Each structure stands twice: as structure tokens, then as C-alpha cells.
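Missing here: one protein chain of the complex. Every other protein chain is in place.
So, chain A:
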Amino acid sequence: MSAREEVLARLRTARDAGAPRTPLGDVPRDYRRRGEHDPGSEGALVQLVERVEDYRATVTRVAGPDDVATVVARLLEDASSVVVPSGMDRAWLAAAGVRVLVDGEPDVLDVAALDAVDAVVTGAAVAVAETGTLVLDAAAPDQGRRALTLVPDHHVCVVRAADVVGTVPEALARLDPVHPLTFVSGPSATSDIELDRVEGVHGPRRLDVVLVG
């Protein structure tokens, strides 16, 4: 018997031998699917800001797309180079005095090139107010493949108000499971040495969020 057949046969025997004494009912899903604040509402935005800042990331709110470039330029003051995914709105970088590399145009950057870049700017697919989480979808043109937001040490993430939802269930409902997804809640962190929190071990050590609208 192959390992596959044998493991499956064992599990079938075991499942039937150990069948529950009372039949299983439906899974009770009485938990909250929606948060107290509507997606994109002021309440959701205020909560997102508070929760993201709690992870020692910064959040800057701007009124509209025109103001993004000013804030991004300020956040990139210390950087001399920045990488962006090819589908990102280039207007966001209009005021930044840095060398801009575009992944995929004309070439896909190798890891060594990414490692030499100071910062990365991307959009986000959805943000969860209650947990302060940003979700990056690698299939979205303004978010880019996963390595882009991983190797550079500083990540600037632009989030649209309409993409801010209250809860994790609301976020998952908007996502496609077969796309590679990265849920980001603050910068990389470890508490492995005497439980002292240290930001930044392997991922970006600095996360700045620009919230638009």
C-alpha cells in the first residue's frame, strides 16, 4: 500500500471507530461578522489609526489623493532609493527626491537589488480597523510580489479609506484565497529575549501608513 492509501485508510478506520457519540450539528457562527463601524466610516478610520499606532507604526491621514505625494516625500526623507510595483500610482512619488526603481519594468529585480534599496511604497488591498492589520495582495498591480515588501527595510503603505473594514471576517470576504496574501500588523517584531519587544528582525523595521480620505 502506498503511504497515501495507507494514511487515508487508517484515518477512515479511526474516524469511524472514534465517531462522536452524538452527531455533530452545524458549526455555530454566532460571532460577529461585521464590526460596530461601517467600512470606510470615520469610526473605522479612527480605530485603525489607534490600533496601527499601538504597534509602533506611524499613520498620517490625508484628505485626498493630491496630498499623498507630500506625505510620502516627507516619509522618504532619509531614503536615497525606493522600489515600487509597476502598477502603483506614480503620482504618489511626484514630490519625493529619490531614485525610483520599478519592479517588472523593464526587469524583475533580483534579491540583491531589492536588498540595496532603502524603501518600498505600495498600496493595500484591505485594512482591518479592530486589529490594525493591512493586507497586501500579491496579485494586485499596486501591491506587487511578496519579496518587494519584505526585503527593503522601510515600508510606506498607502491605504484608501474605502478599503478600511471593521473585522477580520469582513476582510477575508474581500480577498481571493488563491492569491498570495500577506497580513501585516505593525513592523516585524520579536519578544524572544526575556520578552522584551524589539522591532525589526527580518522584515521591514519601519512601517508608515498613509490613510487617504
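Note that a contact is a pair of C-beta atoms (placed from the backbone, for glycine too) under 8 Å apart; a residue touches a chain by one contact, two chains touch by 3 or more; residues count from 1.
We take it that contacts and distances are computed from a predicted model.
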* To do: Identify the UniProt protein name of the omitted chain, choosing among "Glutamate/aspartate periplasmic-binding protein", "Sigma-70 family RNA polymerase sigma factor", "Flagellar basal body rod protein FlgB" or "L-lactate dehydrogenase complex protein LldF".
  => "L-lactate dehydrogenase complex protein LldF"
* Asked: If you put the missing chain back, which residues of chain A would it touch?
  -> 1-4, 6-15, 17-21, 24-32, 51, 54-55, 108, 111-112, 115, 128, 130-133, 138-139, 145-147, 150-151, 168-169, 172-173, 177-196, 198, 200-204
